[in-house]
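What follows is a single structure, and I will ask about it in a moment.
Just one protein chain is left out here, and the rest sit where they should.
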Amino acid sequence: MSRAAQRDIQPRSGLAGLRERLGDEGFAFGLRIILILGIGVFLSASTQGQSFLSTANILNVLRQASLIFLLASGLTLVILAGGFDLSVASNLTLSACLAAGVMKATGSPLLGAAVALGCSTFAGLCNGMAVTLLRLPPFLATYGTLWILQGLAFHYMGGNEIFGFPPAFRLLGTGFVLGIPVPVYLMALVLALGTVVTRHLNIGQEIYAIGANPVAARLSGIPVRRRQLAVYTASGLMAGVAALVYLARVNSADSGIGEPLLLPAIAAILIGGTSLFGGVGSVLGTVAGSVILALVINGMNLLNVKSTWQPLVVGVVLLVAVLADLLSRGRRERIG
Amino acid sequence: MRTWNTLRLAGIVAAVVAPVLIGAQPAHAANERLAAFYKNQVDPHFGLVRGGVEAVVKQMGAGAVTHYAPTRPNNLAEQLSQIEDVSVKRPDAILFMAVDPRGVVPAIEKVNAAGIPVLNYNDRVAGGKYTTYVGADDFKLGLDTGRYALRAIGGEGLVVIIEGVKGSTTSDQRVAGFNKAIEEFPKIKLLASQPGNFQRLPALQVMENLMQAHPRIDMVLAAADAMALGAVEALEAAGRKTAKVVGINGVPEAIAAIKAGRLLATGEFDGYKIGCVAATAALRGLRGQPVPATIILQGTVIDRSNLGPWDVPMDKRVCPKWEEVAR
Amino acid sequence: MTSTVTTAERSAAGKDPAPLLELREVCKSFPGVRALDGVSMQIHAHEVHMLLGENGAGKSSLIKVLYGAYAADSGEIWCDGRRVHISAPAAARALGIAVIFQEFSLVPYLDIAQNIYLGREPRHRIAGLVDRRRMHAAAREVLGSLELDYDTRTLAVDLGVAQQQMVEIAKALSQDARIVVMDEPTASISDREAEALFRVIRRLREAGVAIVYISHRMKEVFDLGDRITVLRDGRRVASLRAGEATPEALIGMMVGRPVGAVYERQRFPVPGELALEVRGLATDTGVKGVDLNVRAGEIVGLSGLVGAGRTEVARAVFGADPIVAGEVRIFGEPVKGGPETVARRGVGLLPENRKQEGLALLRSVQDNLLSASLWKLFPRGWFKASAARTHAQTMIDALSIATPDARRRVRMLSGGSQQKTVLGKWLSAGCRLFIFDEPTRGIDVGAKAEVFALIEELVAKGAAVLLISSELAEIVHVCDRAYVMRDGSISGELARAELSEQKILWLAMHGAVSHAGAAA
Partner (left out) sequence: MNAPGAVTRRPRLLPSIVPITAVLAIAAALAVPGFTSGPNLSNVGQQAAMLLMLSMPMTLVIMSEGLDLSAGALLSLCGVVLAKVLVAGAGLPLALLASMGIGLVLGLLNGVLVSVLTLPPFVVTLGTLGIAQGAALVVTDGNAVTGIGPQAASFYALAPLGVPVSLLIALATWGLTHVLLYHTRFGNSVFAIGGHRDALVLAGVRVHLYHIAIYALMGLVVGVTALLLTGRMNSGHPTVAIGMEFDAIAAVVLGGTAFERGDGRLYGTVFGVATIGIVRNALNLMGIESSMQVVSIGVLVIVVIFLDSSRKQKGRAA
């Protein structure tokens, strides 16, 4: 047995060994949990535990995390497959506006939902085709569609807002079931679906393979183009779902709703430990990321910290999360 | 002989020219070109303003109005470019409201230098020369709405303020008004004052978080309807029936909410009226008719008892009579 | 044979002036491999020193030691009669040693002059700006000394391979290198370009530069070489004057290891149905009118020099590159379409550079083992982790992949285990036609034998194998028959009876079968 082999078969110790036993995503997620608990402990300490640790507030944090997560979930798949989609937020805006318009006109939530999902999915499909068929660089192509979708939204709304949706529809955003907000159920559902897709379907394995090394994936007989098309479409679809939840929660739509959500969504994914290079990360991580974001803002409100501090704190949290991965995974892995 | 010919010639010329000159007056009046500025194309309040302006332009038979709003909501750099571009386009008059009261001043001074009449509306700009200011007294609005609200809860209880974008006069003035009102009621306790950036979701989430920190809230004073309605959504979702909410502006949705008893009241900051009056003032100015230097629209507090006039779609709205406002 | 060596030594030691650079008993070993085993050689000014040897003979390790990329474990390097330590590329450059690797290090969007002087740009006294006039003048001068009339403002990205090579040489000269090492410089350029290269090399020799030239091509060895050193398995087999050598003798030294040192084929099953049939295949990657076929139960070699178009054939068959003309039949069926189609017909490609094209290095052994067979293992699309795990484990055991855990990242494995992982990928996909492209490159001797045992097992089970290899011994000892390629087309086919390294080399170099007899 050669020395090389000797070295190879030694089980590994320390962080690396722990990571190996937990698996990449498991390990990354562990770090996140630690981060969350850290913030939690700090907050409950500084709020004397009374308001922060209440079930109500925890559900409240989850509900606030859910919107960002829904928007980020599809994007996570795209990034896992080594792509990118800057257009999710303006996609949300446009499909929310259209849905609102349709619901107002017809009074039918179903029709509205159908329009929102149809529009957003189609936009996602277009992104996918731009990347796979036209072979445009994802970042730039979706940057273009970002502007186009936003402009269409402006044009459609003409500066007005559409408000007042049927209560049945509102339940999607504001309802409670067994004392738990509906969006939280949605988040759980999407998390479950996302995990099933990435963990328990061949497609998921293929997505990771493509993200990790597209060339090798192609030479392993994986239909790379079709999978990419699929993830971009999924990203569009999820933008539509997020749009519906947004409408139901806020009960009105204007052409400016999406834009402030883009960077938080991306930040949530990165804080969740998914690598922009693809092949590393998980939907679960994105949940963690979204929760961390919501937690930070919630805490600052509870502590009556001026909202002006929020961007700074979020930026620091992002860098801390990525640096944590750097230290635990080592240079040669894919980070951030 | 010669003189006769000359006179005849003059007569003919006069006969030909006179009707032209006479006709020229309305003909000229009929095509003033206005340029109207807005902070963004997102907030329905500005949709109302726009509606008012267009209505007047139609009624008074002016030529046309072009609307300018930054593509990124409240983006100062973009508004500056738009001012500069418009000053090149040289409309007959500019109806102007600023994304930032101070940042735009240099650009406006350029327009002044270019000799284009500028009318300032909706909220005051910190500098530059304006033919007229049309707006409401934001401080007074805050004060009145605040008083109304605090009386409504019997002058005692726990209150939360949701501010607009920090640093905007609109928000600062209104919040100042709120605080003044709170001072007047010793039994009122201010729990928190957090910004909701004039947007719905931020306000909603701030409210959700505040509810966690404060088990009891009796009154929410929001510096704008969008935020008030966000707060309402949050409270309703949490099943907090006791807390009441007031806003400021009087956008259609707020009126609807008052009618439905979800919103207690809103201070009248009627975009439609502002648009009407501003456009009228501008056109009168161009047509050499007298216009006061300042027109402050007296805002009443709109509640269930008096919401009738606002509870109509925009195309049914009527502009206030000039005589009533221009005092 | 040993006698030749000693005579050569004596003669060398006797007449020659002091060498420019001398290696004495240099050793370098890696875990599991003895890359250099007491290699000594003398490099003289005014000489082209040919370095011969099969892949894995230690040539590239020798270069790396010369260039300061590796530090020798033991042994001495002497330069101008002083003992030197080449610890880093910088040190090598200081000694006037320049290496021209097979993959060039030019910056695509900088022009020729900027590339030649990258990091050493001449600058104005004042302001320290790059003195472009001086830089281009100097670049033109260097190129001129190579009789090259290049517009020095041309971007590297617009240069052909041969031209990039010339720029690399110019770069070396511009550092006034006294020793220029060239690693198979003619591997990927045409004969005409090679001629030009030789002219340049001769000029350098006149100018007193010492050239270490690594090549597989006998013709070059005798056209250019003044002195020849043959390496085998990290040892110096012989060092002699060009005049004292004959092609046959050299080939003998290169391959003359005890037969079976690599691997000896045991079973020869009867060939079955046609697994692969290629007719008139042509691609825009340089393959011209290739005909070949592989039967089930057969190991068919595809040999030839680097750049002869072997890999291109493999990629075209696998659907990775578009086919311009001709047809490919797999198990009798004509196939069109990309790898995803071809792979499902039971074809597996084990690419030459497995790290870039065969594996996802940052994924686990298990993930890589399953990446090609998901559709087969879980036809319903439901991925079952437990089943995957057990399957991966069975593969790991069956192929004896050295890893403590199926979740270990492939990057952490040895070359051999990585290669086995790629094989396992296709085994689990149930392939019946395997295309191995240089399967033993960069893996140690023990692993090589294992790989061949596995290949033989495959064919014993009725699979068909197309084996691309530059190592003649492999072709001879492992294959039932072999095709030899030259310049993008098949220059000959050899049945097992007539398989010999000499014949393969002749076909690969001269392309004419007739000489083969003379050679044998």
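For reference, chains read A, B and C in written order, and residue numbers begin at 1 within each chain.
We adopt the following convention: a residue touches a chain if its C-beta (ideal position, glycine included) is under 8 Å from a C-beta of that chain, and two chains touch if they have at least 3 such contacts.
This structure is a prediction, so every number in the text was calculated from the model and none was measured.
*Asks:* Name every displayed chain that the left-out chain is in contact with.
*Replies:* Counted over the whole complex, the chain not pictured touches A, B, C.
*Asks:* Among A:G101, A:G118, A:G151 or A:G164, choose the residue that contacts the chain missing from this document, as touch is defined above.
*Replies:* Per the contact definition at the top, the residue touching the missing chain is A:G151.
*Asks:* Which of these, C:L118, C:A207, C:A385 or C:A453, touches the one chain of the complex that we don't see?
*Replies:* The missing chain is touched by C:L118.
*Asks:* For the full complex, which residue in A:A116, A:V182 or A:L318 touches the chain that was left out?
*Replies:* A:L318
*Asks:* Take the complete complex as the reference. Which residues in chain B touch the chain that isn't displayed?
*Replies:* The missing chain touches chain B at positions 35, 41, 66-72, 75-77, 80-82, 84-90, 100-107, 126, 165-167, 195.
*Asks:* At which residues does chain C meet the chain that is not included here?
*Replies:* Residues of chain C in contact with the hidden chain: 89-90, 93, 105-110, 112, 114-115, 118-121, 123, 128-130, 132, 147-151, 153-155, 157-163, 165-166, 189-190, 192-193, 196-197.
*Asks:* Touching the hidden chain in the full complex, which residues of chain A are there? Just list them.
*Replies:* 130, 134-137, 139-141, 143-155, 263, 266-267, 270, 275-277, 306, 308-316, 318-319, 322-323, 326, 331, 335-336
Basically, only the chains that are shown with their structure count from here on.
*Asks:* Classify the chain contact graph as line, ring, star, complete or other.
*Replies:* Drawn as a graph, the chains make an open path, so a line.
*Asks:* Using mean CA coordinates as chain centres, what's the gap between chain B and chain C in Å?
*Replies:* Here chain B and chain C have centroids separated by 76 Å.
*Asks:* Give, as an integer number of Å, the spacing between the C-alpha centres of chain C and chain A.
*Replies:* 45
*Asks:* When the centre of a chain is set as the mean of its C-alpha atoms, what distance in Å lies between chain A and chain B?
*Replies:* Going by mean C-alpha positions, chain A sits 38 Å from chain B.
*Asks:* Specify, in ascending order, the residues of chain A that touch 2 or more different other chains.
*Replies:* Answer for chain A, listing residues that touch two or more other chains: there are none.
*Asks:* What are the residues of chain C that contact at least two other chains?
*Replies:* none
*Asks:* Under the touch definition given earlier, write down the residues of chain C that touch chain A in their complex.
*Replies:* Within the complex, chain C touches chain A at residues 30-33, 318, 320, 338-340, 342-344, 349, 351, 356-363, 367, 370-372, 374-375, 378, 381-385, 402-405, 407-408, 411-414, 416-417, 425, 429, 444, 446-447.
*Asks:* Spell out the residues on chain A that touch chain C in their complex, using ranges where they run on.
*Replies:* 1-12, 20-21, 23, 199-206, 208-209, 212-213, 215-223, 279-280, 332-334
*Asks:* Mind pulling up the chain B residues that touch chain A in the complex?
*Replies:* Chain B reaches chain A through residues 38, 40-44, 46-47, 50, 69, 71-73, 166, 192, 194-195, 199-202, 204-206, 208-214, 229-230, 233, 236-237, 251-253, 256.
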